[in-house]
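Yeah, one chain of the complex is gone here, protein chain that is, but the others are all in their spots.
When the chains are written out, they are named A, B and C in that same order, and each has its own residue count from 1.
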Amino acid sequence: MRIGFIGLGSMGAGMAGNLIKAGHEVTVWNRSPEAAAPLAEQGAKVAATPAGAAAGVEVLHSMLANDAAVREVILHGGVLDALTQGAVHVNHATISVALARELAEVHESRGLGYVAAPVFGRPAVAAAGGLNIVAAGKPEAIAKVSALLDLLGQKVWPMGDDPVRATIVKIGGNFLIGAAIESMAEATTLTRAHGVTAKDFLEVMSSTLFAAPIYKIYGGMIAEQKYTPAGFKMSLGFKDIGLARAAAEAERVPMPFASVMHDAMLEALGAGDGDLDWAGMARIAAARAHLKD
Amino acid sequence: MRIGFIGLGSMGAGMAGNLIKAGHEVTVWNRSPEAAAPLAEQGAKVAATPAGAAAGVEVLHSMLANDAAVREVILHGGVLDALTQGAVHVNHATISVALARELAEVHESRGLGYVAAPVFGRPAVAAAGGLNIVAAGKPEAIAKVSALLDLLGQKVWPMGDDPVRATIVKIGGNFLIGAAIESMAEATTLTRAHGVTAKDFLEVMSSTLFAAPIYKIYGGMIAEQKYTPAGFKMSLGFKDIGLARAAAEAERVPMPFASVMHDAMLEALGAGDGDLDWAGMARIAAARAHLKD
Amino acid sequence: MRIGFIGLGSMGAGMAGNLIKAGHEVTVWNRSPEAAAPLAEQGAKVAATPAGAAAGVEVLHSMLANDAAVREVILHGGVLDALTQGAVHVNHATISVALARELAEVHESRGLGYVAAPVFGRPAVAAAGGLNIVAAGKPEAIAKVSALLDLLGQKVWPMGDDPVRATIVKIGGNFLIGAAIESMAEATTLTRAHGVTAKDFLEVMSSTLFAAPIYKIYGGMIAEQKYTPAGFKMSLGFKDIGLARAAAEAERVPMPFASVMHDAMLEALGAGDGDLDWAGMARIAAARAHLKD
Partner (left out) sequence: MRIGFIGLGSMGAGMAGNLIKAGHEVTVWNRSPEAAAPLAEQGAKVAATPAGAAAGVEVLHSMLANDAAVREVILHGGVLDALTQGAVHVNHATISVALARELAEVHESRGLGYVAAPVFGRPAVAAAGGLNIVAAGKPEAIAKVSALLDLLGQKVWPMGDDPVRATIVKIGGNFLIGAAIESMAEATTLTRAHGVTAKDFLEVMSSTLFAAPIYKIYGGMIAEQKYTPAGFKMSLGFKDIGLARAAAEAERVPMPFASVMHDAMLEALGAGDGDLDWAGMARIAAARAHLKD
């Protein structure tokens, strides 16, 4: 199949690679062109512009950083004009509910298919084709891309027609991760103040009741008090909790845990911890209790 | 070994049964005597008083409901006078840090061994000998009871000399469970407000990043909006979050998530939801967003 | 002096009237033209466009509803082009810190004076010339308009050169009002639950330690549980707390009280209370405690 792929960051590069490996004819574009080189070696064509990656493809994937990048590249970068009638755009980015709704409408009005397909997983998982993909869009659009989604992920979780639904699952999921971090931050501050290390406490919890990837990965960082290199930066976590809060505000949903996290992350950002992994929220909880690192 | 067992509620009955099955000579006591009958059939002697269950035993286990019960039965019920010098008391109850410290001192001053050994697991798990047990106490006391703990649990997590340390791990663990519930409560309220059912959302999460017992069990209740019969009642959860908050206050540990949970559970108790499972916190989150059940 | 006045809502109409009464030559504009009629009777010229009210004046006052209105009317409505070099724009609106900064820069770059002069006071106070005005801007701009500000207010509080400084005082002040309301909401819920009416409690407080206009006015509404007609609508209060939270976020200032208020007001808006006075936050506090109105 003729495929375009826009956005070759640490996630997108691995995903595009999996499409190439499966034999598809892939044209890629990335803002900083050097990221495209390894994919060219794998057999991709490299476009000079976003529109170039969209021209003439049957399916266009994009994996951009945030609302601003999606607006600039997709909405204002000529991509929609370049897509041929009937082509499907699969958007993997984590974006706001408001933008998700706008994108769905814009594609619809131009006769383009649109699938929201945000992903859960880190770069290594993306490269291995092991992502969990939440997908929503019109049935005919989904049908056209489902074989491709199967190449990118270990499992595709269908969420129905409305792209907003996949978006809110991704946003809700990231909220749930942040809340697990703050929970561990507070719990370990409590146990440390009573003589039990974060490591001793979290080893019990993440081996038993909480034996799940999130508690193991972030719990491990908190146990070691080691927040670099960041798997997911505090500044990005802050942005994602902001997406949850904006979505909550739009539908009048009070989320007091999100408010607490917002305040804790503001304190972390003010401390200069924006480039730490967001597990570093544990530093704020400990500082408030006047524990030494 | 000659063993006493005080407190035959839904957890204690199964635990005492496992000690009997292993061939130990067990004398039991329970406030309401009918709970002792099934154990008598399994071979236990039944004492008429707490002191009767403590007299002459090498190891005394107790599994009582809360601080008040422990104070009344153990500290003021003649148990300590009945225990012979060198006997070890293994306390499985979830109690306050303050009482844990007091119990350690009282036993020490009387030449009695003391092991704090709170457990994680539900009644069926207790009956099957599959508990996770967090144990702390003097090495010689631990050594004396460790074969017994192995009968009760699938794993014993040693936490060192100081009984307070096992207690705070249990308290911290219950806080972590409550926080997971409130997290799911808020996240599903958010997704429901945007058209995704709690079931659809939680199925993704608890099958992937959060594939752990806590998210499956409580997430299942939230997905079904079914909070009876209670696995763990709201009123008990409220008590346990109170233990976390008291322990936090004693060491000057701010815990904003615990504060949020306290306020949400007060609202639930005021609504008459005290006998629901504490997963019912999700009803409060939904009500605040004016979602219909 | 030749003066323009844009925005003749309940506040602006009274303010413009005071300028006319003092003998100034005032040209007014309002989106819905009927609001201009009473001022025409007082002697104002009525412009057909915002630019018409700005053309040729020495000083332009504006009192618009929010950021969006200021952007549309002032930045995109031809006003800046219409102002002559050296004219001063006095902006009385409560706007975001970000827009305050942008406006200061835009005026500066065009050789126009700019004074941020948000006001505290209700419509009746505005009509009587009794406002408290917080003013910031370049000294020469302030000098040019200070006699006019004296006509509008009982007192002008100078806040220095930077228009942002007057804006943040207004935003901080509105936050303080909202926090006083939520404080009274929680306190009266507590006393009511113990048998003391809101009226009995607030009468003591607002006659003694809290004998200030805010506690008397909003406390009076809470005592009577009467939130219509609104002096200041919940929906506007929500917007203003949003301005505080945005300003806080920009400078990494955690404001947990603002977070609590945000969540309470979301709950109120979801209940359909957006048109009540924002003292109606007391209904949410009472509902959470399951008190009958």
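One rule holds for everything that comes next: contacts are C-beta pairs under 8 Å (C-beta built on N, C-alpha and C of every residue); 3 or more make two chains touch, one makes a residue touch a chain.
These numbers come from a predicted model, not from an experiment.
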Exercise. Of C:Glu58, C:Glu186 or C:Asp277, which residue touches the hidden chain?
Worked result: C:Glu186
Seminar exercise, completed: Only one of A:Ala35, A:Leu243, A:Ala258 or A:Ala289 touches the unshown chain, namely A:Ala289
Exercise. Can you list where subunit A touches the absent chain?
Worked result: 256, 263, 267, 270-271, 288-290
Problem set entry | Touching residues (missing chain, whole complex) on subunit C | 97, 120, 132, 134, 155, 157, 159-160, 162, 164-165, 168-169, 171-173, 175-177, 179-180, 182-184, 186-191, 193-196, 200-201, 203-205, 208-215, 244, 247-248, 251-258, 260, 263-264, 285, 288-290
Seminar exercise, completed: Hidden partner sits against subunit B at residues 248-249, 252-256, 259-260, 262-264, 266-267, 269-270
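Everything below uses one rule, namely that only the chains that are shown with their structure count from here on.
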Seminar exercise, completed: Rounded to the nearest 5 degrees, the rotation mapping the CA atoms of subunit A onto those of subunit C is 180
For this session: Could you give the separation in Å between the centres of subunit B and subunit C, each centre being the mean of its C-alpha atoms?
Result: 54
Exercise. Using the average of all C-alpha atoms in each chain as its centre, how far is it in Å between subunit A and subunit B?
Worked result: 37
Exercise. Taking each residue of subunit C in turn, which ones touch at least two of the other chains?
Worked result: 256, 263, 267, 270
